[in-house]
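Here we show just some of the chains, and they stay where they sit in the whole.
All chains are identified by letter, namely A, B and C, in their written order; residue positions are counted from 1 within each chain.
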Amino acid sequence: MLRGCPIAQPRALIPFLSASDLSIGRGDRTLLSGLNLSISPGDVLHLRGRNGAGKSSLIEVLVGLRPARGGTLKRPAADQFHWIGHRNALNSDLGVRENLEGWCALNGVAASGIAAALERTGLARLRHRQVRTLSAGQKRRAALTRLLLAQRPLWLLDEPLSGLDGEGLALLGQLMNEHVAGDGGIVVTSHQSLPGRLPRVTIIDLG
Amino acid sequence: MSAFLVTVARELRIAARNKASLLMPPLFFAIVVTLFALGGKPGDPQLAAVAPSVLWVGALLAALLTLDRLFRGDLDDGWLEQVFIAPASPVGMVLGKFAAHWLLTGLPLLLLAAPLALQLGFPSGAPLGWLLLGLLMGTPLLSIVGGFAAALTVSLPRAGLLLPVLVLPLLAPVVIFGSGAARAAQAGLDASGPIYFLAFLLVLSLTLLPWAATAALRSAFD
Amino acid sequence: MWTWFHRLASPPSFYRFADRVAPWLAVAALLLLGYGLFAGLWIAPKDYQQGDAFRIIYVHVPAAALSLSLYTGMAIAGVVALIWRIKLAECAIVALAPIGASFTALALVTGMLWGKPMWGAYWVWDARLTSELVLLFLYLGVIGLDQAFLDRRAAARACALLAIVGAVNVPIVKYSVEWWNSLHQASTILKFGKPTITAEMAIPLYASLLGAYLLAGMAALRRMQNEVLLRERRAGWVRELTAV
């Protein structure tokens, strides 16, 4: 490798996140071990596996919520990735917009993009509705709206499709397409196949 | 905006959703005082003597009854995890929780303490000043120490009575010194000793407990 | 009779009915209260024991009587709302609570003001006084519960249940003076049979009592109208009404 000559290294080769020989456990069981992965710009990593294989646990390790049991992990900085877990992280007493405003403030992001983002995810009319009164799919859409509030290169999405209707699926596919086209990376778990036409999907089957 | 301000704003907003809930702390104190008065012999003239204890125990109860939920909702809906992966420091969030808890339960009590104390026959003037000063030091302590215990127990299924059992011994000194100061002032003695002690406790817990609570919360994810 | 009642129970006809009746109630209440208070505060003779202090009775007794009557009314409306699911009864519960709370507060304040000259203290923790304070808390509880719900029907149902359960306190307030040896004076005026008070004092008292009832009735009708409008804001007849 040519030291001191960064231009020689194509951009796509600097991974957002890489793990080698990772092992992951819950309670006193080891779920996964010897796992190697890396996500570079333009990559989509589709984690699959049976219920209980450890997909959610793996993502939680990747975002730093849970320590790995072994191996090395290079994680991006906190403002370099989005994570949407199983739970929507929406307070049911607050309105949709209020919830997103809180998230923006927490992340030091301008709240001015909220209106446009809600328009995109089809929640513009519901922006003042208490989250408590949303349907399951509407809540999921509200959670996914966060992806649009801040431009972050890496997305880690845990079952983002769950509860979405056909239109929601198409929308998410489109968002993922755009993100990847803009040199973003995505790690996503889903039992369904991914919507949209993503160019470079690597499927990792956790068994 | 820091996690601290975000959290305070968020909590106040949630509380403001239900305007009537803002009236609950004063109402609660009024009821507690009434109950105390009822529990004693009817028409007991010695209420003034117990006024400091009544106010302090009332403050303790108001804190206890609202602490259980301090972090639980945020843990259940996944917000807590978002805070821990955000760029901002989670300690700010914890401090914000403590501050909002104090604003919503401690402060109303403090504002109400003077009329209630006078109602119970507590002498006005300097003794009242000491009583209020004690509460000014002590009510944040209730929120901080109680909030720490709430963080410790947040992931436990049936924390129920575990939280108060943890909190009460921790807070017993606060209540004892706080009401002790008021009683000393009432008797015309110097009350500054217990107040200094409360101030010391406040500084100590303000510097240590937010970090301890943050660590407790982090371990709640597993 | 039954059909008439049914027709009245429908929100639009109630609304119109209330619009017609409320002004008359207001006028009658004004006249009665005006007479009662004027006669009581200026014309009636001084009490031989209490001097002028007794005149507060013309405010205190009506307020205290209404504090109890309104709670009873609220509980009855609660029963009606829960059993027959009549919307108007639901509106009545949430409409009556703030009125009752105000009268209770007034009874407490006038009682305290009266207590100072009579018993030498604004407040003593005696059974009648304390149970009246509990009554205030119950009213405030109903109001708080009502405010806490978003859905109006759910709010009314919860308030109905609380109002009914809280009704145990009403007899405690009423008979506390007999069950405990209270400082407060026992029932004399509001007892059936012979009142033990001179007519010159009594007639203005009855007038202001009746006036207070009419005033409360007027306020209840108006508040119920508001509640009906709030609940039916999407209905056609409300749209028509607000369009004019």
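As a convention for this text, contacts are C-beta pairs under 8 Å (C-beta built on N, C-alpha and C of every residue); 3 or more make two chains touch, one makes a residue touch a chain.
Model, not experiment: these values are computed from the prediction.
J.: Taking into account all copies, not just the one displayed per type, what is the chain stoichiometry of the complex in this file?
T.: The structure file's complex resolves to the formula A x2, B x2, C x1.
Criterion: only the chains that are shown with their structure count from here on.
J.: Need the most distant chain from subunit A, centre defined as the mean of C-alpha atoms.
T.: C
J.: For subunit A versus subunit C, what separation do you get between their C-alpha means, in angstrom?
T.: 59
J.: Which whole number of Å gives the spacing of the CA centres of subunit B and subunit C?
T.: Inter-chain centre distance comes to 37 Å.
J.: Quick one: which residues in subunit B touch 2 or more of the other chains?
T.: none
J.: Could you list the positions in subunit A whose residues touch two or more of the other chains?
T.: Correct list: 130.
J.: Along subunit B, where are the residues that touch subunit C in the complex?
T.: 18-21, 23-24, 27, 30-31, 34, 37-38, 40, 42-44, 47, 119
J.: Which of the residues in subunit B come into contact with subunit A in the complex?
T.: Against subunit A, the touching part of subunit B is residues 1, 3, 5-6, 9-10, 13-14, 17, 73-74, 76-79, 81-88, 93, 221-222.
J.: Applying the document's contact rule, which stretches of subunit C touch subunit B when the two form their complex?
T.: Residue list for subunit C touching subunit B: 123-127, 130, 133-134, 137, 140, 143-144, 146-148, 180, 183.
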